[in-house]
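All protein chains but one are shown in place.
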Amino acid sequence: MSRTAKILSLAFIAFWLLTALAPSLIAPGDPLAINPAQAFQKPGLGHLFGTDESGRDVYTRVVHGARDSLFIGIAATALGMGLAIVLGTAAALSPRWLDEAILRVLEALYAVPSLLMALLIIAFTGPGVGPAIVAVGLSTAPGYARLVRSQIRTLRRSEMLEAATVLGRGPWAKVRNHLVPNALKPLLALVTLGIGQAVIWAAALSFLGLGTPPPAPEWGAMLSAGRTYLHLAWWMSLFPGLAIVVVAAGATLIGRALGGKVKAL
Amino acid sequence: MQKNQRAARVLSSALALGLVSAVLAGCSGTDTPSTADATAAPSAGGTLVYASGDAEPSCLDPHVGGNYPQALVSSQYLEPLFTKDAEGKIIPWLAESTEVSQDGLTRTIKLREGISFTDGTKLTSEAVKANIEHLQDPKTASSTGYLAVGKVKKIELPDELTAKLTLSAPDNALLESLSMPWTSIESPKALKRDQAANCAAPVGTGPFKVESWEHQKQVNLVRNEDYVAPVPEAGRSQQTAYLDGITWRFIPEAATRYAALQSGEVDVIDNAQPDTISSAAKDNALGHLDAPRPGASNRIELNSAKAPFDNAKVREAFIRSLDVNAGISSLYFDTAKRSYSLLSSVEPLGISDEALFTTDVAKANALLDEAGWTERDAAGYRAKDGKRLSVTFPVSTNQSVPAEQSLFQQFQASAKAVGFEVKIELLDLSSWYGALAKHEYNLVSAPYTKVGPSVLRILYHSDSTVPAPSGYFANNAQVKNDQLDKLLTEAEQTSDEAQRADLYAQAQKIVLEGYYVLPLYDQQNHFLYGKKVQGMGATTTVSSPTYYDVFLAK
Amino acid sequence: MNQPVIAVENLRVSFGGTTAVDGVSFTLHAGRALALVGESGSGKSVTARSLLGLSGGRAAADALEICGQDARDLSDGQWRQIRGTRISMILQDALMALDPLRPVGREIGDALKAHGSAPASARRAQVIDALAAVRVPEPERRARQRSTELSGGMRQRALIAQALIGDPQVVIADEATTALDSQLTALVLSQLRDIKEQGRAVLMISHDLAQVAQLADDIAVMRQGKIVEFGPAIEVLGSPQHEYTKTLLQAVPSGVPRFSSLSPGSAVPQCPARPNTTSAALRVNSLSKSFGGHPAVQDVSFELPRGKTLGIVGESGSGKTTTARMVLGIERPDSGTVELLGQGFVPQRESARRELRRQMGAIYQNPLGSFDPRYSVSQLLTDALSQGRTKRSSQYRDEVARLLEQVELDPALGGRNPVELSGGQRQRLAIARALAAKPAVLILDEPVSALDVSVQATVLDLLDRIQLETGTSYLFISHDLSVIEHMSDAVAVMYQGRIVEQGPTEQIFGDPQQDYTKQLLSAMPRLR
Partner (left out) sequence: MAYLGWAARKIGGALVVLWLVATAIFIGIRMIPGDPAEAIMGGPGSQASAEALAAARAEFGLDRPIGVQYLMYLGKLAQLDFGTSYSLKRPVTEVMGEVLPNTLWLALVSLAAAWLLALLFAAASMRASRLGSWLGSMFEIIAAAVPHFWLGSVLIMLFSSALGWLPAVDNGTAAGLLLPVLTLALPLAGFLTQLMRDSLAAAMGSQFALAARARGESRLMVFWRHGLRHASLPALNLTGWAFASLLSGAVVVEAIFARPGLGRSLLSAVLARDIPMVTGIALFSALVYILVMAVAEGIEKFIDPAGAGA
């Protein structure tokens, strides 16, 4: 990763972290404050991104929405990755039959497309943030798990570990010094790629009315509300849409800079 | 169980056709409200493409279940026994005449001669019996129609065209009930088929018939070439419909539906959104039909059986804290008129009282103080004995359009100012019914469409607080008032029109003044149509448009 | 003399701002072979590719004639007319030079497709003829196979057939013999000789003078984009004028006695006092291993005396590497034992032999894979010195510096990542790491096979010096007979998983007993 890329990535992450943790620093207003008289204001000096149907400031809402959207994306990815590390490591280190069994489970998870899986879970649990996280997490897990598995298997057979054996390193030292850090590095790249996608899927669920309930300023829910007024107030859906694109594209760029390949998704 | 399950609805405009809803089904002669050049002579031919935003019905026979989307489509191929004239008076349609016995317990209906179903079966009194029995058969699983004919105990057929209905109690709403699409008359021969076949293609007497149903996409209707109008219209070039057919499509996305109308892919859309109605008004190419539904107005009910709304002061405080008008005017672009009534504006017996609902934040605060909600918690909400003043508001996403959901969010924000915490829960229909059945609500908005003021009995009689075996009850406000019960029962049984109006007025006053209900506006029912479409305007008694008079300009 | 088929005058090629070829001139005549010799980056490949219009950079020349045609301002379309029909190219690695996803017959036939509209059946026949001409058995079947399904020899032949099918007058062999074992090298050289004898001109590119000597009529020695010496092969090899040519010649190990320096300026102590002990550092007793029922190593036994070098030589697939891996205790033998310094090493439990492992180090052909990619040079060495306890270098700074010095690496490289090092530097780093624990035995598996001859010379000199200084025993595995001859005290020849012959180096190379050994030696390119 080049120096500029590093600085830009860190700035990008810092910006969104700040936005998510202390949105009031960037947008001091109340994202829920209504003002029907000010509904459907065009973007301008008073309202940078315009206002929505209840006169809420879209800019404030987009900024405050970062927390929910990113939280769902990060939580879902963390869940998927956690599950993937457990399953992938288990598969890589297990005897063949168990490896096969875990692979089938992963394939079963894979065989139900992510949004379908989310809907399936929601069919059982009802809508909400929790099910959205579980759904997106579960459906991303098999992709990560396969990577973890192949990564560990490759590493196990690698010359690097052979060399460590030859140098007289014990099993614990090999796992701690070489296996884990080297297996984690590509995962880190993939996680950044994955968070972007998880944000999109979570937004899709909110868009379908099955994720974060309004009036919380989650981006997908804002888009969902905005699409009704697409003819009248394009800014209501443009800006949350842009926020999703910026986060997902930025995450992809960072992931790629970290050496991640889309391949493993 | 039916209350009216509309999948999505819209707001209304002050424009063009505000009055059209009073026009009767098919019985026109009334001028169709018109787009710029409504003077073109009717010409036959062409297929109209209709785009519905409602969920696709699972059955095209409105006897089964019985919701508004079914009413919309079935009005094209089924006809009821009665309808309303331009003044809102019930008149016979498939029936020729009717009379009721002195005690109000025997209703005789005489049918017109010379009308046939599209399967060739003649319309006879046998059909009336078969249809009412079909509605009452539990296997049909009718909810709306079932309630409508609930008092019919026995049906005798003195001759081929006469049916004699024996009732369990006098019912002055029976004719209104029999004017609704959910009690339309179908071919008795066709009703004998299994339910799946009947659902796929019900057989009626209407100007169109069901040709085929491409699930999830469209229902194809074609002209009934043998149509006989029960009340013939003078001056028509033909007695059958002008259109060759109607393609009845399902396009759930409001924006897509409107885009398709703009680009001319479809000719008529329902569930038009407020903003599109308002922009269509500026667009000379598009016509607008505003047809508020009859029955109850759209309103929020406050559950008086549960704290904190068991206290009338708290109910009033909640209602006074809201600035309803500002929200409606901005969200609905002045397409929806504020209502202060329990009943739709098309119901002549409805009464209004604006003074009860004016916004008064100071009074709201005072009332809450009086009711003992004097503490304030960390989040700024009022509390009593450490308990927060919190109310739950389950909202069915199937029954609430985006503008309405936004309105509720605005209520949430303004109620917070006086110390209410309103928890809006957006639920799918199934979970929403579940929440209601379990009494997990303090506020609820449940529209109910029915012709006539007898809807008041269904909604506010204490009997309606008793759940049906399925858990459903219609009295969501949980009003239990002996005097009210008495008024509602009497109103339904009297044969004196003036007395009926007076009894219903007294009943409405009790409900309104008890702050059980916050009326919002009529049940919105807006249609937009393209320039080619001429002759739009006629509707059924439940305000669903009919297309007998409609033609496409060349 | 007749018209040259290639005449180049003052050829200059640059990439961006860097000049890769700087004023090269030569001529090449039909029926003759010219060798362009130099180390990696000397500009020889770029020069050759310029003759095909494929230099990839900006090329200019005072004259560039191909078969009498001025090729300086040809359009891409005109170049395509020349490529394959007048001048063609054989690339280094047959596995990489033939598309692994396409049948070789199609690959060969593409050359015809590009140049004419012969019907498909005629093309197929021609392809099969071409394969038969380079002595591919069952050409019909082979034509349908992909390069990955062919054996090494078959693949090389297919590659040559691909270059010859358009009947070109000039064939460029770009490192066509590099990294091949001796048998394959001999095969390719004989094919090239056939090509020359057919009256075509051959331009051979190589870094190895010994191989060039087998074929070339003329030799041009290139360095830093310039030809530093040009002349008939006999003269250039026999009495080199330029210093650089001399260095290249000196670097060829074949026939150079042990401990004689191969590189200028390297200080191998002259007359070393070598321990003359008979005690074995490593004793290997009848190791056997089979994979999926196919025996890979059968009954291999040998002894490595302390302070000496045992060379194991054989073609690829002869079982050398499997043997090395069993000796290292990475691969578990089906039967047999290994003793290190008199103690049992294989088949002991890993925990039991961990202490003993410090006595045995390993060097691989490609050392990069054996380094943790996250570690810098000094971290790698610190990790080795601390027995894996730390990679922070502060505490071991002096020892790291000493190790780097021992393998003649600039201590300034300590902060670099191994990826940034050259091949020779990486191999030195691998040696330094192996030496950190002061082992008694080093297992060297093809340690110099990936290196240019001149770099190979310096690494071999380094290994010599270390052995003299530390008395470390080497098990030296290579397919390269000349390297084995130069480095080993004793040699074991492996063939099909067995040791067919072993003995002192002079005996094996001077008086081989087994037919296989004789055959192997006859294919060995020699300078001296």
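The chains carry the letters A, B and C, assigned in the order they are written, with residues numbered from 1 in each.
Quick note on the criterion: contacts are C-beta pairs under 8 Å (C-beta built on N, C-alpha and C of every residue); 3 or more make two chains touch, one makes a residue touch a chain.
What you see is a predicted model, and the numbers here were worked out from it, not measured in a lab.
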Among shown chains, those touching the left-out chain: A, B, C
Absent-chain contact - pick from A:91, A:132, A:145 or A:204: A:204
Chain not shown: contacting residue from B:89, B:154 or B:215: B:215
Sole residue of B:85, B:265, B:463 or B:490 that reaches the chain not shown, by the stated touch rule: B:265
Option touching the unshown chain, where C:100, C:137 or C:199 are the choices: C:100
Chain C residues touching the omitted chain (full complex): 49, 52, 54, 76-77, 80-85, 88-89, 91-93, 96-102, 107, 110-111, 113-115, 146, 148-149, 159, 162-163, 166
Residues from chain B at the interface with the omitted partner, ascending: 1, 51, 55, 58-59, 138, 141, 195-196, 199, 214-217, 249-253, 255-260, 262-266, 397-398, 428-434, 437-438, 468-472
For chain A, the residues touching the chain missing from this view: 104-105, 107-108, 110-116, 119-124, 143, 196, 200-201, 203-204, 207-208, 210, 220, 223-224, 227, 230-231, 234, 237, 241, 244-249, 252-253, 256, 261-263, 265
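One rule holds in what follows: only the chains that are shown with their structure count from here on.
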Chain contact graph, described as a line, ring, star, complete graph or other shape: line
Most remote chain, CA-based centroid, reference being chain B: C
For chain A paired with chain C, centre-to-centre distance based on mean C-alpha positions, whole Å: 48
Centroid distance [mean C-alpha coordinates] between chain B and chain A, Å: 44
Multi-chain contact residues (two or more partners), chain C: none
Residues of chain A defined as touching chain C within the complex: 158-160, 162-170, 173, 177-178, 181-182, 185
Of all residues in chain B, those that touch chain A in their complex: 253-255, 258, 273, 275-276, 279, 323, 326-327, 329-331, 397, 402-403, 405-406, 409-410, 412-414, 424-428, 431
Touching residues on chain A, where the partner in the complex is chain B: 32-34, 36-37, 39-40, 53-55, 126-127, 209, 213-215, 225, 227-233
